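Omission of a single protein chain aside, the complex is shown with its protein chains in their original locations.
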Amino acid sequence: MTVAPKREAYDVVVIGAGPAGLAAAATSAEAGLSTLLLDENIGPGGQVFRAISSTPVTDRNQLGADYWVGADLVQSLRASRAEIIHRATVWSLDRNLEIAVSIGGASAFLKAQRVILATGALERPFPIPGWTLPGVMTAGAAQTMLKSSALVPDGRTVIAGQGPLLWLLAAQILRLGGRIDRILDTTERGNYFAALPHAFAFLTSPYFTKGLSMMREVKAKVQVVSGVTELSASGDGQLANVSYVAGGKRETIPADLLLLHQGVVPNVNLAMAAGIEHRWDDLQLCWSPVLDASGNSSVAGIAIAGDGAGIGGANAAVVRGRIAARAAVEALAPAVATKLAPMATLRADLAKAERGRVFLDTLFRPAPQFRIPTGDTIVCRCEEVTAKDVLDAVAIGATGPNQLKAYRRTGMGPCQGRLCGLTVTELMAQARGKTAQEIGYYRLRAPVKPITLAELAAVPKSEADVKAVVRG
Amino acid sequence: MFRRSEQDKRPQVQIFVDGTAVAARQGDTVSAALLASGCDARRSTAVSGAPRLPYCMMGVCFDCLVTIDGVGNRQGCLVPVAEGMQIEIQKGKREIGK
Partner (left out) sequence: MSQNVDAIVVGGGIHGCSTALHLCLAGMKPVLIEKDYAGRHASGVNAGGVRQLARHVPEIPLSIRSMGIWEKITDLLDDDCSFESYGQVLVAENEEELAVCRARVAELNALGFTHEELIDATELRRLVPAVAETCPGGVVSRRDGAANPAQTTTAFRRKAEQLGATVREGVAAGNIRQSGGLWHVDVGTETFAAPVLVNAAGAWAGNIAAALGEPVPVETVAPMLMITSRVPHFIDPVVILRGRKLSFKQFSNGTVLIGGGHLATPYQDRNETVLDWKSLAISARTVFELFPVMRSATIVRAWAGIEAKMKDDIPVFGPSSRHKGLYHQFGFSLHGFQLGPGAGAVMAELIVNGGTQTRVGDLGIDRFHPSTL
């Protein structure tokens, strides 16, 4: 069953129902602003609180207390007067704050006075040889299936990469009785020293003790290989083997499932398509939007909250959502804003939530060989373009990601660069001796998710027709 | 590759994959149901025909593209299963106008 938006214009439209979006929409609606929350998924929660209202994993210890925090956020939102539509794919947002959204195969156009983008993060591309083989997935994919369908790995399973999510996933799989044969830790040894100066902040952050106990829990049950410097997957039409080098020694193990993870990066597609300025973040090695302290972007009226604003984790995302919503309330209904939590309090909350982030970013900064592939390794999964193809195009004059499209169609497939954009930027930067900022990124355009021609053809013809449909 | 945890008490939903009945659970996405079913759900790409399975399960990679109830190129990881749903595994470029 699908429901079209009740109105054609809202004070605030929030896009994405993860931690930031849930918090932002609740704050905005509680303040009396007409608020619409649009979310692409079946239910609320985003990735971190995926399936929070529907998960079949009922033993609360298995997913952990940090997960169930999401239930309170959903409850606050539902108690507010915000309108919530799931399975709603926003496919266009422009600088006039006009939104096109596809719901149940039909598109509607909306106008907002303020838009809060809470489109979150996606897992950083992990372009190793064989990463397109069936049987190779992201760790996040496995976690999604675990949370929403209580599915756990069954065959010979290898988890490779680094970062907090990797250990959380491993712990969750084990708690649900799933199988993990080996964990390959790709954290660079040098990162431990680089991160040391930031360790104090991390030691006092809530992540520290939890992280440590989780790693202990996993290491008690699974063989963990650290210092992995090379990694590849192979098989004929299906994953058969995982090969790696650790401590200078190569080993190949049979596997049915390889789960990859090396951190998350902002999901920039909708923000960039709206014309929002982004800058390269040298620490997090990704594009982050240029924002003020309230999350306002370079496009008037559009704020970004959550990991889409730069990776900060779930706790920070919630606070950023509240900050962005409070800023919207200050702009649209200043009298009401005084009843909300003061901005100073929220900013203090944010500082607390972000404590230890630099340590994590430094420790889990992925190694160059796992970000910048060589030879026949596929860079662009959609158009099946290899690293060599990209370098060949650079050699005959492709200077940046957009020029590269003319040579190799990278980024022109349905994923619109989500799985190759960072790789292409860093690969071209390295090849041309430039910074990632100088090389730039794909110019992204709507529709940020494909729509059928029939759906676009059915878009109402005139303003009057628009109203008739939106109200109908 | 994946199996269901015993605690999963959700009601069953029957879907059809290339005409064959497959048991899914209420709340599964099409992609999750396919991966849990044990059937060969590999699509082949429109570019080279290479085999693929879902990679990200969160709507960004488009490797879960599948034909659902006659509509092609749907992201299977974003669509919940429904009783009687007809799934077709896509091979190569998707036929249009069928």
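As written, the chain order gives the labels A and B, with residue 1 at the start of each chain.
Going forward, contacts are C-beta pairs under 8 Å (C-beta built on N, C-alpha and C of every residue); 3 or more make two chains touch, one makes a residue touch a chain.
Because the structure is predicted, anything quoted here is derived from the model rather than measured.
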Identified contact with the non-displayed chain, of A:N96, A:T252, A:T345 or A:T374: A:N96
Candidate in contact with the missing chain, chosen from A:V12, A:V394 or A:I451: A:I451
Residue numbers in chain A that touch the chain omitted from display: 92, 94-96, 100, 109, 275, 396-400, 402-403, 405-407, 409, 412-414, 416, 443, 445-447, 450-454, 456-457, 459, 461
Those residues of chain B which, in the complete complex, touch the missing chain: 46-47, 71-73, 92-98
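Basically, only the chains that are shown with their structure count from here on.
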Computed distance of Cα centres, chain B from chain A, in Å: 22
Residues of chain A that touch chain B when the two form their complex: 40-42, 47, 51, 54, 56-59, 87, 89, 105, 122-123, 132-138, 140-142, 144-145, 148-155, 176-178, 237-238, 256-257, 267, 381-384, 413-415, 418-419, 449-450, 452
Interfacial residue positions of chain B with respect to chain A in the complex: 1-10, 25, 27-29, 32-33, 35-36, 42, 45, 47-48, 50-63, 65, 71, 73, 77-80
